[in-house]
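Of the protein chains in this complex, all but one are displayed in their positions.
And now, chain A:
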Amino acid sequence: MSTTHVLLGLLAAGNRHGYDLKRAHDTRLPRARPLAFGQVYATLGRLARDGLVVATGQERESGPDRTAYALTGRGREELDAWLAAVEPPAPYVTSTLFAKVVVALLVADVDTARAYLVAQARAHTDRLRELTAIKTAPTATLDDVVAADYAIVHLDADLRWLRTTLDRVADWHREVHP
């Protein structure tokens, strides 16, 4: 994920200082990889250096001075170009999950590979249930629901693959070890 472009997008809605940006990020992208305050300030520094954002002044409430930032014209162009570029579907099958099953079949017997698949399916199923509980909680916001949906459909796809592969594992092992 491009933290740079997410921050540009959040600034497109109005000027914000670093603390506000971090909070807006956590609200809009729940369950994303945690974003540290330090990363926000470092990114803002780079964006200001490149002319994509500009400091608009200091504000002070009860704590230390805070510098608010605004999106520049160039920043808006960069954001629009990023949004207009279609993300290519992943060209390679590169998941660790897939690689582990292949290697398990190479170095172990069918039962070991099967045990790994079952354990992995359990972990996926438990996570699927946690996310389903999050999205169906009465307090869930649409941000929570959309973020959970994204993770759920990917876990669901992995689970289908795990269960189908479990049915194929004996034949697959025979093919790998003729």
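Some points to look at:
The rule is simple: a contact is a pair of C-beta atoms (placed from the backbone, for glycine too) under 8 Å apart; a residue touches a chain by one contact, two chains touch by 3 or more; residues count from 1.
The criterion applied here is as follows: contacts and distances are computed from a predicted model.
Chain not shown in the complex: UniProt lists it as "Putative ABC transport system ATP-binding protein", one of "Xanthine dehydrogenase family protein subunit M", "Tryptophan synthase beta chain", "Putative ABC transport system ATP-binding protein" or "ABC transporter domain-containing protein". Screening A:Ala13, A:Leu83, A:Leu106 or A:Val153 for touch with the missing chain picks out A:Val153. Per the touch definition above, the residue from A:Arg23, A:Arg46 or A:Arg122 contacting the chain not shown is A:Arg122.
Mapped onto chain A, the footprint of the missing chain covers residues 114, 118-119, 121-122, 125-126, 128-133, 136, 152-153, 155-156, 159-160, 163, 166.
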